[in-house]
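If you scroll down you'll find the structure; I have some questions about it.
The complex is shown incomplete by one protein chain, all other protein chains being positioned as in the whole.
Let's turn to chain A:
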Amino acid sequence: MRLGLVIDLDVCVGCHACAIACKQWNASGTTGPLSDYQPYGAEPSGVWFNRIRHFEVGEYPHNKTINFPMSCMHCEDAACVTVCPTGASYKRAEDGIVLVDQDKCMGCNYCSWACPYGARELDRASGTMKKCTLCVDRIYDETIPIEERQPACVLTCPAHARMFGDFDDPDSAVSRAVREREGYQLLPELGYNPTNHYLPPRKAPPIPTENLGQPGFKERLKTFANKLVKR
(Lines give C-alpha, C1' and ligand atoms only; values in the text may rest on other atoms or scores of the structure.)
Protein backbone atom coordinates (compact mmCIF):
# COMPACT_ATOMS: atom_id res chain seq x y z
CA MET A 1 0.00 0.00 0.00
CA ARG A 2 1.10 3.54 -0.68
CA LEU A 3 -1.25 5.90 1.11
CA GLY A 4 -1.36 9.58 0.30
CA LEU A 5 -3.40 12.59 -0.66
CA VAL A 6 -4.52 14.23 -3.87
CA ILE A 7 -5.20 17.95 -3.68
CA ASP A 8 -7.40 19.52 -6.29
CA LEU A 9 -6.15 23.06 -6.87
CA ASP A 10 -9.15 23.76 -9.05
CA VAL A 11 -11.48 23.36 -6.11
CA CYS A 12 -9.54 24.47 -3.03
CA VAL A 13 -11.09 27.69 -1.76
CA GLY A 14 -8.30 28.46 0.68
CA CYS A 15 -10.48 28.44 3.78
CA HIS A 16 -7.82 26.78 6.01
CA ALA A 17 -10.45 24.39 7.37
CA CYS A 18 -8.18 21.40 6.70
CA ALA A 19 -5.37 23.00 8.68
CA ILE A 20 -7.68 23.69 11.62
CA ALA A 21 -9.12 20.18 11.54
CA CYS A 22 -5.60 18.77 11.34
CA LYS A 23 -4.48 20.77 14.34
CA GLN A 24 -7.56 19.81 16.30
CA TRP A 25 -7.26 16.09 15.62
CA ASN A 26 -3.52 15.76 15.97
CA ALA A 27 -3.17 17.93 19.06
CA SER A 28 -4.40 14.86 20.92
CA GLY A 29 -3.11 12.28 18.46
CA THR A 30 -0.02 10.08 18.38
CA THR A 31 2.45 13.00 18.17
CA GLY A 32 0.45 15.58 20.08
CA PRO A 33 0.21 17.96 21.80
CA LEU A 34 1.11 20.55 19.17
CA SER A 35 2.43 23.53 21.07
CA ASP A 36 1.34 27.08 20.50
CA TYR A 37 3.65 29.93 21.37
CA GLN A 38 2.07 33.21 22.51
CA PRO A 39 -1.36 32.22 21.15
CA TYR A 40 -2.92 35.46 22.41
CA GLY A 41 0.25 37.54 22.33
CA ALA A 42 1.78 39.88 19.82
CA GLU A 43 3.56 37.19 17.84
CA PRO A 44 1.36 34.08 17.74
CA SER A 45 3.06 31.00 16.35
CA GLY A 46 2.96 27.26 16.77
CA VAL A 47 3.26 23.78 15.34
CA TRP A 48 1.05 22.87 12.41
CA PHE A 49 1.21 19.86 10.11
CA ASN A 50 -0.69 21.43 7.30
CA ARG A 51 -0.31 24.94 5.97
CA ILE A 52 -2.17 26.72 3.20
CA ARG A 53 -0.28 29.19 1.08
CA HIS A 54 -1.74 31.40 -1.58
CA PHE A 55 -0.11 32.11 -4.91
CA GLU A 56 -0.96 34.52 -7.66
CA VAL A 57 -0.44 33.05 -11.10
CA GLY A 58 -0.25 35.24 -14.20
CA GLU A 59 -0.47 38.99 -14.41
CA TYR A 60 -3.49 41.22 -14.19
CA PRO A 61 -5.95 40.93 -15.90
CA HIS A 62 -5.05 37.35 -16.73
CA ASN A 63 -4.27 36.42 -13.17
CA LYS A 64 -5.69 33.91 -10.77
CA THR A 65 -5.25 33.23 -7.09
CA ILE A 66 -4.45 29.63 -6.36
CA ASN A 67 -4.75 28.27 -2.85
CA PHE A 68 -2.05 25.82 -2.08
CA PRO A 69 -2.38 23.43 0.87
CA MET A 70 0.79 21.58 1.82
CA SER A 71 1.50 18.84 4.32
CA CYS A 72 3.93 15.94 4.36
CA MET A 73 4.12 14.31 0.93
CA HIS A 74 5.05 10.90 2.40
CA CYS A 75 7.81 10.69 -0.21
CA GLU A 76 8.87 7.36 -1.67
CA ASP A 77 12.52 8.42 -1.46
CA ALA A 78 12.24 10.34 1.77
CA ALA A 79 15.61 11.93 2.56
CA CYS A 80 14.23 13.02 5.95
CA VAL A 81 14.31 9.34 6.94
CA THR A 82 17.74 8.67 5.42
CA VAL A 83 19.44 11.54 7.23
CA CYS A 84 17.88 11.02 10.66
CA PRO A 85 20.73 9.93 12.95
CA THR A 86 18.57 8.47 15.71
CA GLY A 87 16.14 6.37 13.73
CA ALA A 88 13.26 8.49 15.04
CA SER A 89 12.10 9.21 11.49
CA TYR A 90 10.85 6.15 9.70
CA LYS A 91 8.72 5.14 6.76
CA ARG A 92 6.26 2.34 7.36
CA ALA A 93 6.81 -0.53 4.96
CA GLU A 94 3.16 -1.59 5.01
CA ASP A 95 1.54 1.69 3.92
CA GLY A 96 4.33 4.16 3.18
CA ILE A 97 3.39 6.60 5.95
CA VAL A 98 6.37 8.63 7.21
CA LEU A 99 6.35 9.08 10.99
CA VAL A 100 8.53 10.41 13.80
CA ASP A 101 8.95 8.36 16.95
CA GLN A 102 8.70 11.01 19.66
CA ASP A 103 10.59 8.82 22.12
CA LYS A 104 13.68 8.66 19.93
CA CYS A 105 13.96 12.14 18.40
CA MET A 106 16.78 14.31 19.73
CA GLY A 107 15.61 17.51 18.03
CA CYS A 108 18.61 18.07 15.79
CA ASN A 109 16.44 19.53 12.99
CA TYR A 110 18.40 17.60 10.40
CA CYS A 111 15.31 15.98 8.89
CA SER A 112 13.70 19.39 8.42
CA TRP A 113 16.80 20.48 6.48
CA ALA A 114 16.38 17.47 4.22
CA CYS A 115 12.67 18.06 3.55
CA PRO A 116 12.10 20.39 0.60
CA TYR A 117 8.40 20.81 1.33
CA GLY A 118 8.58 22.35 4.78
CA ALA A 119 6.60 19.45 6.17
CA ARG A 120 8.44 19.15 9.46
CA GLU A 121 8.29 21.50 12.39
CA LEU A 122 10.16 21.34 15.65
CA ASP A 123 7.98 21.53 18.72
CA ARG A 124 9.99 23.75 21.02
CA ALA A 125 8.03 22.64 24.07
CA SER A 126 8.86 18.95 23.71
CA GLY A 127 12.10 19.43 21.76
CA THR A 128 11.00 16.89 19.18
CA MET A 129 10.16 16.99 15.49
CA LYS A 130 6.49 16.81 14.53
CA LYS A 131 4.85 16.17 11.21
CA CYS A 132 1.75 14.97 9.40
CA THR A 133 0.88 11.39 10.33
CA LEU A 134 -1.80 11.06 7.67
CA CYS A 135 -3.99 10.63 10.76
CA VAL A 136 -2.62 7.14 11.21
CA ASP A 137 -4.60 6.86 14.46
CA ARG A 138 -7.85 7.58 12.64
CA ILE A 139 -7.67 5.78 9.31
CA TYR A 140 -7.21 2.39 10.98
CA ASP A 141 -9.67 2.97 13.83
CA GLU A 142 -12.28 0.24 13.56
CA THR A 143 -14.53 1.80 16.17
CA ILE A 144 -15.61 4.61 13.85
CA PRO A 145 -17.82 4.20 10.76
CA ILE A 146 -15.84 3.16 7.70
CA GLU A 147 -16.58 6.35 5.77
CA GLU A 148 -14.98 8.37 8.58
CA ARG A 149 -11.71 6.42 8.48
CA GLN A 150 -10.01 9.21 6.58
CA PRO A 151 -7.52 11.92 7.52
CA ALA A 152 -9.15 14.85 9.35
CA CYS A 153 -8.26 17.29 6.57
CA VAL A 154 -10.01 15.18 3.95
CA LEU A 155 -13.12 14.70 6.07
CA THR A 156 -13.48 18.35 6.85
CA CYS A 157 -12.78 19.98 3.49
CA PRO A 158 -16.02 21.76 2.56
CA ALA A 159 -14.99 22.01 -1.09
CA HIS A 160 -13.96 18.35 -1.41
CA ALA A 161 -10.58 19.48 -2.65
CA ARG A 162 -8.84 16.57 -0.94
CA MET A 163 -8.84 12.88 -1.69
CA PHE A 164 -7.22 10.12 0.30
CA GLY A 165 -6.34 6.67 -0.93
CA ASP A 166 -3.90 4.03 -2.06
CA PHE A 167 -1.68 5.00 -4.98
CA ASP A 168 -0.60 1.40 -5.50
CA ASP A 169 -4.15 0.51 -6.50
CA PRO A 170 -4.65 1.70 -10.10
CA ASP A 171 -8.43 1.77 -9.61
CA SER A 172 -8.48 3.88 -6.46
CA ALA A 173 -10.02 7.33 -6.64
CA VAL A 174 -6.62 8.96 -6.13
CA SER A 175 -4.93 6.98 -8.89
CA ARG A 176 -7.78 7.69 -11.30
CA ALA A 177 -7.81 11.39 -10.48
CA VAL A 178 -4.07 11.68 -11.05
CA ARG A 179 -4.37 9.81 -14.33
CA GLU A 180 -7.35 11.69 -15.68
CA ARG A 181 -6.51 15.17 -14.50
CA GLU A 182 -2.76 15.14 -15.12
CA GLY A 183 -1.91 15.18 -11.45
CA TYR A 184 1.66 16.15 -10.71
CA GLN A 185 4.28 16.20 -7.95
CA LEU A 186 6.02 19.24 -6.49
CA LEU A 187 9.76 19.79 -7.05
CA PRO A 188 10.14 16.66 -9.17
CA GLU A 189 13.75 17.58 -10.01
CA LEU A 190 14.88 16.78 -6.47
CA GLY A 191 13.89 13.16 -6.93
CA TYR A 192 12.03 12.59 -3.65
CA ASN A 193 9.12 11.04 -5.53
CA PRO A 194 6.42 12.43 -3.25
CA THR A 195 3.29 10.31 -2.92
CA ASN A 196 0.94 13.28 -2.65
CA HIS A 197 -0.15 14.71 -5.99
CA TYR A 198 -1.72 17.99 -7.05
CA LEU A 199 -4.41 18.41 -9.68
CA PRO A 200 -3.87 21.56 -11.76
CA PRO A 201 -6.61 24.15 -12.15
CA ARG A 202 -8.79 23.25 -15.13
CA LYS A 203 -8.44 25.35 -18.22
CA ALA A 204 -12.02 26.51 -18.82
CA PRO A 205 -13.11 27.86 -22.24
CA PRO A 206 -13.43 31.67 -22.15
CA ILE A 207 -16.88 33.15 -21.65
CA PRO A 208 -17.68 35.56 -24.55
CA THR A 209 -18.10 39.18 -23.45
CA GLU A 210 -18.36 40.96 -26.78
CA ASN A 211 -20.92 40.82 -29.68
CA LEU A 212 -23.54 39.38 -27.42
CA GLY A 213 -26.22 39.60 -30.13
CA GLN A 214 -29.13 41.98 -30.83
CA PRO A 215 -30.56 44.06 -27.96
CA GLY A 216 -34.01 42.94 -26.84
CA PHE A 217 -37.30 44.81 -27.32
CA LYS A 218 -37.10 46.53 -23.90
CA GLU A 219 -33.56 47.74 -24.62
CA ARG A 220 -34.56 49.14 -28.02
CA LEU A 221 -37.58 50.91 -26.51
CA LYS A 222 -35.37 52.57 -23.91
CA THR A 223 -32.90 53.75 -26.54
CA PHE A 224 -35.81 55.14 -28.60
CA ALA A 225 -37.28 56.97 -25.56
CA ASN A 226 -33.87 58.38 -24.71
CA LYS A 227 -33.59 59.80 -28.20
CA LEU A 228 -37.00 61.49 -27.88
CA VAL A 229 -36.52 63.04 -24.47
CA LYS A 230 -34.11 65.96 -24.46
CA ARG A 231 -32.25 66.37 -21.21
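Some points to look at:
In the analysis below, contacts are C-beta pairs under 8 Å (C-beta built on N, C-alpha and C of every residue); 3 or more make two chains touch, one makes a residue touch a chain; residues count from 1.
What we mean here is this: contacts and distances are computed from a predicted model.
Only one of "DmsC/YnfH family molybdoenzyme membrane anchor subunit", "Sugar ABC transporter substrate-binding protein", "Aspartyl/glutamyl-tRNA(Asn/Gln) amidotransferase subunit C" or "Carbon monoxide dehydrogenase" fits the UniProt record of the hidden chain, and that name is "DmsC/YnfH family molybdoenzyme membrane anchor subunit". Only one residue from A:5, A:22, A:88 or A:178 touches the chain missing from this view: A:88. Considering the full assembly, A:186 is the residue among A:27, A:159 or A:186 that touches the omitted chain. One of A:24, A:109, A:193 or A:223 touches the chain omitted from the figure, and that residue is A:109. Remark: the residues of chain A touching the chain excluded from display are 16, 19, 43-48, 51-59, 62, 65-66, 68, 70, 79, 81-88, 103-110, 112-118, 121-122, 124, 126-128, 184-191, 198, 200.
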